[in-house]
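As structure tokens, the structure follows; a few thoughts come after it.
A single protein chain has been omitted; all remaining protein chains appear in their positions.
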Amino acid sequence: MSEKSYLEALNLAITEEMRHDEGVMIFGEDVGGVKGGVFGVTKGLAEEFGDKRVFNSPLGESEIAGLAVGLGVMGHHAIAEFQFADYILPAVNQIMSEATKMRYKSAGDWISPIVMRTPYGGGVRGGFYHSQSTEKIFAGQPGLRIVTPSTVYDAKGLLKSAIRSEDPVLFYEHKKLYRSIKDDIPDDDYTVPLDKANILKQGDDVTVIAYGVMLQFALKAAEELKDEFSVEVVDLRSLYPIDKETVLEAVRKTGKVLLITEDTKEGSVMNNVSAIIAEEVLFDLDAPIKILAGPDSPSMPYAKDLEDAFLVNQADVTKSIRELAEF
Amino acid sequence: MSEKSYLEALNLAITEEMRHDEGVMIFGEDVGGVKGGVFGVTKGLAEEFGDKRVFNSPLGESEIAGLAVGLGVMGHHAIAEFQFADYILPAVNQIMSEATKMRYKSAGDWISPIVMRTPYGGGVRGGFYHSQSTEKIFAGQPGLRIVTPSTVYDAKGLLKSAIRSEDPVLFYEHKKLYRSIKDDIPDDDYTVPLDKANILKQGDDVTVIAYGVMLQFALKAAEELKDEFSVEVVDLRSLYPIDKETVLEAVRKTGKVLLITEDTKEGSVMNNVSAIIAEEVLFDLDAPIKILAGPDSPSMPYAKDLEDAFLVNQADVTKSIRELAEF
Amino acid sequence: MKLKDSQLTKDELIQAYRMVKEARMLDERLWQLNRIGKSTFNISGQGAEVGQVAMALAFEHDKDYFLPYYRDMAAVMVWGMSAKDILMGSLGKADDPSSHGRQMPNHYGDRAHNIVPFSSTVTTQYPVATGVALAMQIDGSKAIALTATGEGSTAEGDFHEALNFAGVQKLPMVFVIENNGYAISTPNAEEFGVKDLSVRATGYGIFGKQVNGRDFAETYLAFKEAADNARNGNGSTLIEMLVDRLTAHSSDDDQRVYRTPDDIAEMKENDCVMLMEKQLLSEKVLSEAELASIKKELEAKINQATEEAEEMPNPASDQLMTHIYEEE
Partner (left out) sequence: MKLKDSQLTKDELIQAYRMVKEARMLDERLWQLNRIGKSTFNISGQGAEVGQVAMALAFEHDKDYFLPYYRDMAAVMVWGMSAKDILMGSLGKADDPSSHGRQMPNHYGDRAHNIVPFSSTVTTQYPVATGVALAMQIDGSKAIALTATGEGSTAEGDFHEALNFAGVQKLPMVFVIENNGYAISTPNAEEFGVKDLSVRATGYGIFGKQVNGRDFAETYLAFKEAADNARNGNGSTLIEMLVDRLTAHSSDDDQRVYRTPDDIAEMKENDCVMLMEKQLLSEKVLSEAELASIKKELEAKINQATEEAEEMPNPASDQLMTHIYEEE
């Protein structure tokens, strides 16, 4: 075990997988060379693995995605980085039309075993186009997996699984977690399943399901409230498809559920979780399905007061859990 | 009043608005000239309004969207046609980054008053890329409106409202309805609100909310079952943002709700409807929120048997209503 | 140019002609099947067969990869697909190697023959092809990739992004634009502002050439050179191949609506298959009698393939939910 940041854990996952499988390649804008990505996730990789396996791509996201698909078709596990989750938008067509349909359209004759990594989320004064949570755009496309690690342990284990997977995986990394969370994680090889939500804390009164920074808030709130209520905290982890089984089990247990996302409310991936609950275990509920989310404004503004007003914060989370527990 | 098809009603809406407002323009692949669109929606327009206001664009959807935004900025109500809803994917970035954020990012100094029309939906042996329902991809973006007419009356009135609106409107047209439904509609000017769901049939036992071909199935099922159950049928119409008020009122009334979409199930826009209901009126429900939708397969296959297996059909709808009524 | 300028042997030329003719005749069969309702769609390469065969013959089909588009029937047949394979696609059969009945007709792909399937969404195959070529470059396989699209489809951003990357990496590949003058109903003049799309190559630092796709030898030699350059590490080539679209855009279209009778008539008078037959005769590669016997033979072959394809099973409806994710 050694202490690593979320960012270091991601870097380790890639490093280990590249050592272990020669077919793994990684590229994207500023990913190669000495820069190693605008956040530094890929730092040191070009030096260790050379500029054939680790390289800067030109500034074209559709090409980045298509390139990954083509490499995947030829048996490479390509890791494509999109510099910000906002900049995955020019690649939507390649991802939806090619990557996610390759296996199905050929009945398995051809596959697209690629990972598309991208930093998402707000709270860094990044304004409209460096703050968005774009995962919902893809969270309805069978053939695709969308996952996000919200702990340091998962950062390493989940990325390793994504790289080894034969499916196209959209891998969302919360940019605020890169350097803000650290934890002791195993030095050796381990993986975390791509299709399983994770119960981080058992509880009996309220079930909170979240991911990203919101999950950290939920854990903290559960701790703060522990003398009053017993809170079950679930890391959603697989944003698409949803791990129904774990979610439903956790909801049945408490009968009260709070879903949290920092994304804008209407249309967020939490609606998919809500719909499953409302269809499958409605009569186990003792309270309405509460969704705590960002406001329905077109994007996160830059000015400090506006950004603060946009973001769900620790106090909001704690308050919502309390309200639900007392419902 | 005269009898028109859904397609004729759309053509009329554009014709009338172009006569009434010189700033209205329309373009897209094969939209101009004598062809007038691959489905013929824009037939006759180039002849009447000339090739400056009605023209063929080159085959680039991002440009089509960006062009509309630029024209909008300059005060034109531009109508952009995307030949199939599947081919809107290359334009996602322009739509999300530019069109939907123009007003908000300039605090109203600049706007993007455009309509983006596109035919969606399956059941025409169009295979993977001529059958998709891509509305869910956009159904979480504040600043954007997504609407779809499911009746001939709405085809005309809703499109007229969309053209007059100062907001960017994604206008989905069900390609199977183009020629399959006809109705008597007023010859003169009328509009239909962009932000309101529409109760097509009052009922007390079950509320069905749907759009497109599924709405037609719902109406037929309600008729078939009328001696046994009283079914309320709601045309969702505004797919984003959802008209909460009408939806909640209709659900409260019966306590049982069936949401239908032909789209794949997990992540469909009906999840957004479900989440609102489960948060706002949970205790008014006498049954789980049932969602009838397509299977979670990557796209609609071509082979007849596979396409049939994919599509929700009349029998499925009738059966689901009955089950819910008897719940 | 004369056929013989291609430097191909007489046998090779005859072989090439058989492919051209088979593609033409097979496509006519597909239209028949469409008209009698046995297939619901056809989109055809009539008018491009000579160019496509000349193009495809310049590659090594057992190791090079092809990422075609929907008009490339003649080319995929040169690459290894059979008439029956294609018929199974049109009929949506379970053993259709392109997609096992999942995609529309004419969406060619074939694992056994290095043909990567494409989506209807145009030009997405261009970026994918760069990935295929990059893999070849990195793996040192000495193989190369060919990808095709229509001239209207070059307006898509993907066209540009792929060529730009090919220029940066000197990828071992050939891009072809099959320019048939129309994108559905939209003529070239409304699609782009130049007469020669191959000049775009200059802007990417790759080779570029426009060829007359009705001229077998000219086309073959241009692709041969491009393939050699790719294989020898000199980078990519963009070839604009001028062809005709003798038919409507697809079985859902009627080109008489937007093209003049004269325009259509002139095109038919210069039908590339006819021109090639004239050349074969005048260069004495084949006699009238030999042409007739090839035709007869192909007729029989296509009849048999049709029968066989029709007898093949449809995909079972439980196939709907298979091959979505990796199976454990």
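We call the chains A, B and C, going by the order they appear; numbering starts again at 1 in every chain.
The rule we apply is simple: contacts are C-beta pairs under 8 Å (C-beta built on N, C-alpha and C of every residue); 3 or more make two chains touch, one makes a residue touch a chain.
Just so it is clear, the model here is predicted, and its values are computed rather than measured.
Trainee: Which displayed chains does the hidden chain touch?
Mentor: The omitted chain makes contact with A, B, C across the full complex.
Trainee: Just name the one of C:Y70, C:Y204, C:F223 or C:Y325 that touches the chain not displayed here.
Mentor: C:Y204
Trainee: Which residue, B:E98, B:E135 or B:E262, contacts the hidden chain when the whole complex is considered?
Mentor: Selected residue, touching the omitted chain: B:E98.
Trainee: Among B:S2, B:S106 or B:Q202, exactly one should touch the missing chain; which is it?
Mentor: Final answer for the missing-chain contact: B:S106.
Trainee: Which chain A residues would touch the chain omitted from the figure, given the whole complex?
Mentor: 29-30, 33-35, 38, 55-56, 58-63, 86-87, 89-90, 125-130, 295-298, 301-306, 308-310
Trainee: Touching the absent chain: which residues on chain B qualify?
Mentor: 25, 52-53, 57-58, 60, 62-63, 65-76, 78, 90, 93-94, 97-98, 101-111, 142-143, 145, 165-167
Trainee: Could you please point out the chain C residues that touch the chain left off the display?
Mentor: 154-161, 164-168, 170, 189-194, 197, 199-200, 202-206
The definition used in the following text is that only the chains that are shown with their structure count from here on.
Trainee: Based on mean C-alpha positions, I'd like to know which chain lies farthest from chain B.
Mentor: Relative to chain B, the chain whose C-alpha centre sits farthest away is C.
Trainee: How big is the gap, in whole Å, between where the Cα atoms of chain A centre and where those of chain B centre?
Mentor: 30
Trainee: Using mean CA coordinates as chain centres, what's the chain B-chain C distance in Å?
Mentor: 37
Trainee: Residues of chain C that touch two or more other chains: which are they?
Mentor: 99, 102-103, 107, 119, 121, 157-158, 319, 324
Trainee: Chain B: which residues touch two or more other chains?
Mentor: Each of 62, 86, 89-90, 128-129, 296-298 in chain B touches at least two other chains.
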